[in-house]
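Okay, here's the structure, questions in a sec.
The complex appears here without one of its protein chains, the remainder shown in place.
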Amino acid sequence: MSWKYLCDVSDVSNNSLKLVDVDGIRIIVANYGEGFRAMPPICPHMEEPLDESGVVAGCVLTCTKHLWAWDLRNLDLMGETEKELKTYEVKQEGSRLLAFVERELTYDFDEDADDDEDFFANA
Amino acid sequence: METSMLTGGAGQAGSYLDQRQGLVRDAVYQASLMLDDQRWNDWLALCADDFTYDIKSWSPEINYDMTYLHASRKDLDSLIRLLPKHNTDHSPLTRHTSVYTVELSPDGTTAQVVSSVVIFQHLLDGTNSHIDSGESRLFLVGKYYDQLRFEEGTAKFTARELRLLNRRLDKGSHWPL
C-alpha cells in the first residue's frame, strides 16, 4: 500500500536528478546509470536543495556547495562527507519507478534554540 | 468611417494605422519639447480632461512599488499655476526621449506607448552658480508608459506613468517631468 509512483523511467535521464512530489512529500530521484535512488530533496550537510546543486556522475552524487558526495551504488560516504544519505526503497515496474514511502524522511539540523535575551549581560 | 478602411486592402489599412502611429509619436515628442522648454500649459493642452499623471519607482530597499507623485489634470493645473510662488532650483531639465513601441487598440481609438527617457539637469542656481553653473548632470532615468486617445484628428494623453529607476533624487524637482 505504501509503494508510491515517483515518475516514469524516461522522465529521469542518465546521470540526472528530478524533483517529484508524492502526496505533498518532495523527493529527489537520481538516475546513476546502474540504477535509481530516491532521497529527501536536500543535502544532509546544510539543507542545500539538491535539484539546484546536486550532480550525478560516475555513480556518485555530489552536492556542489561543499562537495559532499556519496557512491550511489552502496551509499558509501566519499571525501569529506560526514553524514549518511537517507534513501527510500525503490523498485521499477515496467516503465514506472516506485518508492516505498510511509512517512517523510528528514534530517536533523541543529538549530541553535538557545534563548539569547541576555546576550549583552556580559558586555 | 468605412470599415473597409480597417480591413481593406493592405495599402489602405497600412497607411491608416501608420497615420495613427505617427500622431502618437508626434504627441510624445511634442510633449518632451514643451517640457524641455518649460511650456507647462502647452504640455497640459496635449492632455485630455481625464488625464492622470504618476511618477512611480520600484524600491528594492522596501520591496514596494512606490508612487512618488500622483496628480489629476486639475492637480497639475494647480501645480503649474503655483510654480511662481515656490522657491525653485531653476536649473533647466531636458529629456532625451525615444519612443520604443506603439500599440494601437483593435478598434483604433486608443494607443499605448512605451518610451525611454533620460532627464538631464543643466546646473544654474541650485548650489553655487559661480562654480557649478553650466555643468550638465544626469538626473533621472526611466520610461514613459503613456496612454493616448484619438480625438478630432489628434492624439491626446489620457494617462502618463513615468517609471523611474533611481531613488537617489537629491533635491528632487518642482517641475512636471
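As written, the chains take the letters A and B, and residue 1 is the first residue of each chain.
Simple rule for what comes next: a contact is a pair of C-beta atoms (placed from the backbone, for glycine too) under 8 Å apart; a residue touches a chain by one contact, two chains touch by 3 or more.
What we mean here is this: contacts and distances are computed from a predicted model.
> According to UniProt, what is the chain that's been left out of this complex called? Choose from "Intermembrane phospholipid transport system permease protein MlaE", "Ring-hydroxylating oxygenase subunit alpha", "Sarcosine oxidase subunit gamma" or "Cell division protein FtsQ".
For the chain not displayed, UniProt's protein name is "Ring-hydroxylating oxygenase subunit alpha".
> Just name the one of B:P60, B:P106, B:G134 or B:G153 that touches the chain not displayed here.
Considering the complete complex, B:P60 is the one touching the chain left out.
> Any idea which of B:S15, B:N41 or B:S78 touches the chain not displayed?
The one listed residue touching the chain not shown is B:S78.
> If the hidden chain were put back, which residues of chain A would touch it?
43, 45-49, 52-53, 65-66, 80, 111-112, 114, 116, 119-120, 123
> If the hidden chain were put back, which residues of chain B would touch it?
Looking at chain B, the ones touching the missing chain are residues 55, 59-64, 66-70, 75, 78-79, 82, 85-89, 126-128, 167-174, 177.
Keep in mind that, in the parts below, only the chains that are shown with their structure count from here on.
> From the mean C-alpha coordinate of chain A to that of chain B, what's the distance rounded to whole Å?
54
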